[in-house]
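A single protein chain has been omitted; all remaining protein chains appear in their positions.
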Amino acid sequence: MKKACTVVLAAGALVLSACSSDLPADSGAAPSQAPGESAGQSEFFDQAEYERQLALRDATPEGPSDKPWEQALEPEMVDTAQYQKDGPHQICFSNASVDNPWRQVGFKTMQAEADLHDNIAEFKVLDAEAKDDKQISDIASLVSQDCDALIVSPNTTATLTPAVESACDSGIPVVVFDRGVNTDCPVTFIHPIGGYAFGATAAEFLSGEVGEGGKVLGLRVLPGVDVLEHRWAAAQREFENSGVQVVGAEFTENDSATAKSIVSDYLQREGQIDGIWMDDGTAAVAVLEAFEDAGMEPPAISGEDQQQFMQKWKADGITALAPTYPTYQWRTPVIAALKILDGEQVPQEWILPQPVVDSSNLDQYLIEGMPPLHYGLCGCQDMPDFPQRWQ
Amino acid sequence: MVVTGLTDEAPAVRMRAIGKQFFGNSVLRDVDLDLYPGEVHALVGENGAGKSTLMKILAGVHRPDAGTVELGGEDVTFGSPRQAQAAGISIVHQEFNLLGDRTVAENVFLGREPVRRGQVDRKRMEADTAELLDGLGERGISPRTAVRRLPVAHQQVVEIVKALSTDAKVLAMDEPTAALADHEVELLYGLVKRLRERGIAVLYVSHRLREVFDLSQRITVLKDGELVTCTPTKELTSDQLVRHMVGRPLEAQFPDLADEAHLGRTRLSVRGGGNARLSGIGLDVRAGEIVGLAGLQGAGRSAVARAICGVDPFTEGTVELDGSPVTPTSPRSAIRHGIAFVTEDRKGDGLALRQSVRDNALLVRRAAFGRARGLGALDLAALLRSVTLVSRGPDQEVRYLSGGNQQKVVLAKWLAVEPNVLVVDEPTRGIDVGAKRAVYDLLRGLAREGVAILMISSELPELIGMSDRVLVMHEGRLAGELPAGPTEEAVMTLATGHELEAA
Amino acid sequence: MAASTTAAPARPARRLAGLLQPTVIVYLALVLLLIVGSILVAARGGMLLDQGGILNILTRSTALGLVAIGQTMVILTGKLDLSVAYLIGLCSLIGAETMGGDPGMIVPAVLLTLACAAGVGLVNGLVITKLKVNAFIATLGMALIIRGYLESAYSGPSGDVPRAFQHLGYARIGPIPVSALLMLALAGLAWWYLMRTKGGYHVYAVGGDEEVARFSGIRSDRTIITVHVLCAVAAGLAGLFLASRLGSGAPWVGVDAGYDLESIAAVVLGGTLLAGGRGGVAGTIGGVLILATLDTIFDDLGVTPFFKDVVRGAVLILAVALYARRRGLLR
Partner (left out) sequence: MTETSTVERKPRRIRLADGTGPVLAVLAVLLIALAFVGPAYSEPAGYLALLKRAAPLMILAIGQYFVIVSGGFDLSVGSLVTAQVVIAARLIDGEEGATLWVIPLLLVTGALVGLVNGLITTRLLVPSFIVTLGMLLVLDGAVFLWTGGSPRGALSEAFRVVGREGFEVPLLGSVPWSVLLLAALVVAAVLFMRGGTGRTLVAIGDNDKSVRLGGGRVENLRTLAFVLSGISAAIAAILLGGFAGVSAQVGEGLEFRVITAVVLGGVVLGGGRGSVVAAMAGALTLEALFSLLNLLGVAGGLESAVQGVIIIAAVAYASVGRIPFRTRRST
């Protein structure tokens, strides 16, 4: 026993010289997290950001109008000459997960985008399977390989921040999209306008449809996800302002059966509901069916650009609106990474336009033959292998 | 009656006027027992004579209702086996209390591991175990072997060493050879002798009279909870001992035996049957006949039953049913050929205790026949009446029934499939006299209806009283056949491997 | 029931089975996996066991390893603990919030976290032994209760882990993360406890046959409670480790990773009998390393997560079937 200890100690002393840490350098501005107990909506409401997003909805994007994924709103360009490098490149991507249809569509689109560029020798992907800890390892692992650029779609904002910081420190350009991180170190952060805009647009539409005193039910996926919280926070303000009665806000966990049950319960309890606000359209069809099954007219509803919802919308002539969180944003990071490696300027915060599907442009986004959980705003219609690749 | 000791030493244990009742039934009355250091004291008697109870009182499992236990001259009362153990009394149970996946040393010191500086002192534990084994002359067992890998005889040794490791002065052994093959018994002999040499008082409970004579210095015979005699072994012959054990008028009335006229053709016939435990088994049972299968424990009686009933089938020889050859390779096939098997272990093998009387009574019918193919309609109420079951109704869970009624349920479940051959292993074990009589009547009634019955029993009077013929087994073979109404001595002689002087 | 083996001549299959202890099989499988994996990865022009690869495998093993060490002890007594996943989240939050970014609070926070974890384990153990609730139900119920608390009290990551504590999650010696070494040290400690102390002996006894244990004077209730407390503390350590990796506490960090079922999978993959009484920490660590290596190989090969699940499930069933067959041969 004693002998073994000595050996271990000796070995320990030997390797001590090789001691090192992958802990990212302190950024100084540690994000101050509000303590969880006080988690209310206030935690998620940021007046300035709210106003900025509402304004951004009306801003004119710069860039080719037929390629919204290359457009940017109010871009502040940064210089990337330091990253310029000759191709072909190895682009690396740390994905949070592919555990829902939105991410599936997006990821397929992203792979298709990567295939478009001969300049990409390899597009290497690690999937974190929704585990923060795995994504931290993934990022570290990718950084240790020969990536020319790193794209990150963080699983959680706060917890992935240190990992992204350490990736930045390694000197390779980092592109973050979808959820953000609490640091400015990535070369660019790509995202659509945001949750406030999404929620407000839907709420404005519904307020207009149901009028003052109309009854609206809010259906949310789950609490605690910042983007989703923003959507609801904005909607609440809008409903309050326009005197719409919010009969309830429930969590569906994106389960259609749960959503349908909840709506049925509310229909029984309230007798009538004029509008349905949803922060995620996955269960929208089930919600409409709850009305059908109760023998009621479909309400005004805000959903998303999901295939089955748009199909039902068109087939039944429903009063609906779909503010989107477009899946085409998955194309942008690849484009951005290549631009950076070419030394072209990119916006520091690359805000993508966030189109709204309404009855007038519904046909433009509804493509027959796509799977029920496909997202219309994939921006993939003109890509090679469409539609097979997405089916 | 107290026989004075062999030595002038004070007895290690002195039990006086011990009495014990269970639920109003007196199982021990006024029993005395002295154990001297260095003595092997055999305790014999028929099943139900009170041997186990006496032993359990000594080991602190039960408390006596009357009488005193003195240890080294002082009155003691044990509240638990632990206290008895601490006082130097250990018990070797019939069923092993060992962990198969742990080593010999770990088992021996289980719960009492020596600790040194916060660690279990393996070295000491293994050395002590080796020493204990050594002291018993068992050098072949490594303290580091997993018990699972030892042959049963060695497991028995471990069990004994475990009992000794508490510095036992008194060791009670309950049927220590029950699980052993004959060549393994020799091993135990040596062991017991060495225990004696070390001045340990051994209480040896066994059915095997040869062992009793070979090993013990004194023999105490119990019958029906009372002390019959306590005699130095040298002064007894085997005949005398058997007479002490059984010498009384048969207290149970047995139904009339079959008369030759009512015996039908041969229903079950085994020729040259053999497997790992049996060889050269040949037997016939005719319709209407009850054939008794006698022998000491471990002689292979149950093995014959299990082989015929497809549990551990014969690997050689033939089995014929009503003249046509069959190969019962599983209980299911045996049952479908009309063979029923009332097992020895009622609770372990026979009944689903938490299910109702109805479900148990119908268990075989449902399990082996599915949609009652080939069976007539069943009147459950009539069936339960026919076995004279006393219960609160067919919905009562069988675990709430008395042993006798549980056994009736077991019989009912077999009668429900209308068997042609019925094999019963210890059909009256642990049930009261009244219920025994009911079981006897039932078996005889079935025989009269043409069922061929093979009956195993350790209770000789019962076996003799019930059987139209008796087959005696010894060491996995049939040692002989006796006609109806043999003497117990004759059965015992064959069972202990001796020849009958005159057939 | 005590084993009733008769001395049978050692047939070759039997001898082979005897030689191949589950622990040996696990590590052989691990080596084989590393070789095959290296070849496959090399065929794609990569390298499995470079510094990054080793770092990856070990880092991935750390949290699961910590939980699985605790789970091993519980399973050895024939119980299981389904509450660990939520407990990990809870512990990461308690740790991170108590620290609140203040390095001075590290020690109190660690102590508080482990005390809370031990409390949860104590409740589990008491419910199982005193209320006689099946361990499956008792710990599932505890999981739901913790989940309820997390759902109502937290909406996302919370608390702030000071940098000093984050070193725990990131420091490494060469390619070996310090945390992995600590995990292995804990495994060593658990191994010592199980193999060398009285308490450990009793764990095996209770799992092997509770009745024999009781007859031998072992207080089995106490043993069962102890292993549940130890298991919960191990989960607490995993929570602290994850907090140090993430920089804050995260309510769903244990659940998203499925540490409840995954830890049970790792334990049985390591050759511990689900029914208890046989197995040990060494095998578990092997099981954890196999799962982590599989993960890493699949990542290097760019396999989709769905395929990973299929392989994991199949490996689990196959491994346990193999052990069962081996035991059958030894009978």
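Going in written order, the chains are labelled A, B and C, and every chain counts its residues from 1.
Convention: contacts are C-beta pairs under 8 Å (C-beta built on N, C-alpha and C of every residue); 3 or more make two chains touch, one makes a residue touch a chain.
Predicted model only: the values in this text are computed from it and were never measured.
Here the chain not displayed is in touch, across the complete complex, with A, B, C.
Set against the missing chain, the residues A:145, A:170 or A:254 yield one that touches it, A:254. Checked against the hidden chain, the listed residues C:105, C:118 or C:145 yield one contact partner: C:145.
For the chain left out of this panel, the touching residue among B:204, B:341 or B:440 is B:341.
Of the listed residues C:32, C:185 or C:314, the one in contact with the hidden chain in the full complex is C:314. Not every partner is drawn; the one left out touches subunit B at residues 309, 311, 330-332, 334-336, 341, 343, 347-355, 359-360, 362-372, 381, 384-385, 388-395, 397, 399, 402, 413, 434, 438.
Not every partner is drawn; the one left out touches subunit A at residues 98, 100-101, 104-105, 107-108, 223, 251, 253-257, 259-262, 264-265, 268-269, 282-283, 285-286, 289, 293, 308, 371-373, 391. Seen from subunit C, the chain kept out of the figure touches residues 1, 127, 131-134, 136-138, 140-145, 147-153, 209-212, 261, 264-265, 268, 274-275, 304-314, 316-317, 320-321, 324-325, 328.
Methods note: only the chains that are shown with their structure count from here on.
The highest number of C-beta contact pairs joins the chains A-C.
The distance from the centre of subunit A to the centre of subunit B, each centre being the mean of the chain's C-alpha atoms, comes to 74 Å. Taken residue by residue, subunit C touches two or more other chains at no position, since every residue touches fewer.
For subunit B, the set of residues touching two or more other chains is empty. Contact residues on subunit C toward subunit B in their complex (touch as defined above): 1-7, 192, 196-198, 200-202, 204-205, 208-209, 212-213, 215-218, 277-278, 330. Across the complex, subunit A meets subunit C through its residues 12, 15-16, 18-24, 26, 30, 32-37, 39, 43, 97-99, 124-127, 129-134, 136-138, 140-141, 144-145, 156-159, 161-162, 223-226, 229. Contact residues of subunit B toward subunit C in the complex are 81-82, 85, 95-102, 106, 110-113, 115, 118-120, 122, 147-152, 155, 179.
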